[in-house]
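The complex appears here minus one protein chain, its other protein chains still in place.
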Amino acid sequence: MNFLILVALIFSPAIARAAEFGKAVKLQFALNWKAEPEFGGFYAAQLSGYFQKRNLDVEVTEGGAGTPVVQMVANSKVPFGIAAADEVVISQARGTDVTALFAVYQINPQGIMAHPERGFKSIGDVFNSPGTLAIQSGSPHTLFLQSQFRGYKVTFVPYAGGVATFLTDPNYSQQCFVTSEPLIARKKGKPAQSFLIADAGFKPYGTVVITRRQYVENNQKQTRDLIDAVREGWVEYLRAPEPANNLMVKLNPAMDGDTMKEAAEVQKPFILGADAPANELGKMTIERWRKLVDQLYDIKLIKTKPAADKLFRIF
Amino acid sequence: MKPNARMSSLLPPLLPLFVSMGVFELAVRFGWVPSYLIPAPSEVFRSLIDDRLELATAAWTTLSSALVGLLLSFTAGTLFAIALSSSDLARRAFYPYAVFFQTVPIIAIAPLLVIWFGFGQPTVIASAAIVSVFPIIASTLLGLKSTEPALIDLFNLYSATAKQMLYMLKIPFALPQIFSGLRIASGLAVVGAIVGEFIGGGGLGSVVDSARTQQRIDRVFAAVLISALLGVVLVGAVNFVSALTLGSWHTSERKSS
Partner (left out) sequence: MNSNLHPGQSKSGAAVLCEEISRAFAGTGLVLDHISFQIQPGEFVALLGPSGSGKSSLLRLTAGLDRADEGRLAIDARQGAVSRGFVFQEPTLIPWRNVLRNTTLPLELQGWKIDRAKPRAEEELRRVRLADFAVRYPHELSGGMKMRTSVARALITRPNLLLLDEPFAALDEPTRHALQQQLREIWSALGMTVLFVTHSISEAVFLADRVIVLSQRPARIILDSAINLPTARAEALRTSLNYVEEIRRILAVIPNPAANT
C-alpha cells in the first residue's frame, strides 16, 4: 500500500502532463469578413491537419460588416483574429496592446474600381473627375487619398459593400479588393478597371493575424506553433486551393466556386513578394510598419506614434 | 417661476445625470472600464468642443432633412387619414397597408431608397418621411373618430354639410391627438434621417459612420448626443406650435400651466 502511494506521488506530475498532452488546445480564430480566398490559407491549414498535428484545435469563425475583431481580441474574447494593419497601429496608439504575427498580403489588394468607359488612367483621375465614389468614410485609405488629391471633384458617398450600385450606375466608382469585387462585377456583365491604392503610396500589409502582446508572452510556443501551421496552410493553398475553396463555397454563398478559383489565382502575386519567399510567407519588416505609423500620423488618425517593434512579432 | 420652484424642478433630473457622469469618468480614468467600450464623459465633451464646427454643420444638415421629411409625412399622413376617416370602406381597405408599411424596417429598404432617389439629401428626406408617417396617420385617424357624439348631433341638427363637419368640428377637435402624433413622429424623423444618412451620406449619420470606422467612440457618443438634442428641439417646436394653436381651451394645456 505505501509503495503504491509512493509511486503515485512520484509519477503524478508526469501523469498529469501526459493527460494534458493528450488533449488538443481549443482556440478560436476570428475572421473579419465572410469566407473568401483572402482567408484561404487558414481553411487549408485546418483541412490539411496542420493545426491538429501541433495539438491545436482551431475553430475559424467568419465575420461580417462591423465585426469588432480588434475589440474581441483585446478583451480576450478570442485569442487570435484578422485585422487591417492600420487597425493595429491605431489600437496601439490608443493603448490597446495588440500585435501582428503574420501578413497574408505583402502587397495590399485594396483598390478603387471604375467603369472602363470613363477612361481613367489612375486613382488621381477618379478623384479629379465628376461622378460618385463610394468609399468607407473615416478609413485610413480614404483619409490618405483625400489628403493626396486635395482638390478632388468627385462626390463621396457611403460604401455599403457589394457591387449592386456599380452595376447600375456608369458614373459610380467604389473601393474594392482588386482580387474580389472586380471579378464579381465582370461576371455580372460589367467589367471594371481597378487601381491599387498601394500605387498611390499607401502600402500597409494586408490581412494580418493579430493577438494580444500579453498572450504571446504567456503562450510563446503555442503562438509559434499556430503561425507555423498558418504558414504551411498558405503554402498549401497557393499550391492547391480547391479543397479550401470547396469548403468556403459552402460557408459563403455570395461567391461561387468559379469566382473563388479565379480570385485565388489573381491574388497570388499579392501574397508572394520580395520580402517573403515561399518559405517565409507572412513575414513583415519594421521599415514598412514605421512608414505606416508616419503616414497615419500625417493624416491625423493617431496623435502619438507607437513604437514600431510593438506592432508586430516575427515567428 | 420662483427661483426655488425652478430649482426643485431642475434638480431631480440633473442629479442622477451628474452622478452617473462622475462614476463613468472615474471608471474610465482608473481603468475599471476600457475606453473602447464607453468613453469617459470628459472625452465626449472634448470631442464636442474640438469638433463643434463639423458637428454643428452636420447637425444642421440632419435637422433640415428631418424637418422636410416631417413636413412631408405630416402633409401626406394627415390627408391620408382624413380621406380614410370619411369612408368606412376606404378605411377598412387601406389602413392595413399603412400598418404593414410601418413594420417594414427602414434599414432594410434604405438601399432601395438610394436607387430611387440617389445619394444625398433626397434619400435622407425620404427615409425620415417614411419612418415618421405612421404615428401621424394613426393619431389623426383616432382624433377624427373621437369627436364628442353630442357635438356631432349638434351639427346634424342644423344639417351641417360633410365639409362643415370636417373643418369646423372634426379637425379642430382632433388637434390634440394630431399634435400628440406629431410629437412622436418628430423624434422618429430624426432617427429616419440618420439611418438614411448611413446609406445616402451626409449629416450626423456620416459622422457616426466615419467615427465608428476610426473606432473613435467618443466622437460617436458626441454625435449621438447631438442627434438626441435634435429630437428634443423638434419635439419642443411641436409643443410650441401646439401651445399656440390649442391655446387656452385644451385641458392638457391648462393642466401644465
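In this document, chain identifiers A and B correspond to the written order of the chains, with residue numbering beginning at 1 in each.
What we mean here is this: a contact is a pair of C-beta atoms (placed from the backbone, for glycine too) under 8 Å apart; a residue touches a chain by one contact, two chains touch by 3 or more.
Everything numeric in this text was worked out from a predicted model, so none of it was measured.
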**Fill in**
Visible partners of the omitted chain are B
**Complete:** Cross-chain touch to the chain not pictured, restricted to B:W32, B:W116 or B:W249, is B:W249
**Prompt:** Which of these, B:L89, B:A108, B:A150 or B:L244, touches the one chain of the complex that we don't see?
**Reply:** B:A150
**Complete:** Which of B:M21, B:A160, B:I184 or B:V235 touches the missing chain? It is B:A160
**Request:** Touching the hidden chain in the full complex, which residues of chain B are there? Just list them.
**Result:** 148, 150-151, 153-160, 164, 168-169, 172, 246-251, 254
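Here is the rule we go by: only the chains that are shown with their structure count from here on.
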**Where chain A and chain B are represented by their mean Cα positions, the distance between them in whole Å** = 41
**Prompt:** Can you list the chain A residues touching chain B in their complex?
**Reply:** 66, 70-71, 74-75, 87, 90-91, 94-96, 132, 136-139, 155-158, 160, 164-165, 168, 301
**Request:** Can you check the complex and tell me which residues of chain B touch chain A?
**Result:** 34-37, 111, 114-115, 119-120, 197-201, 206, 209-216
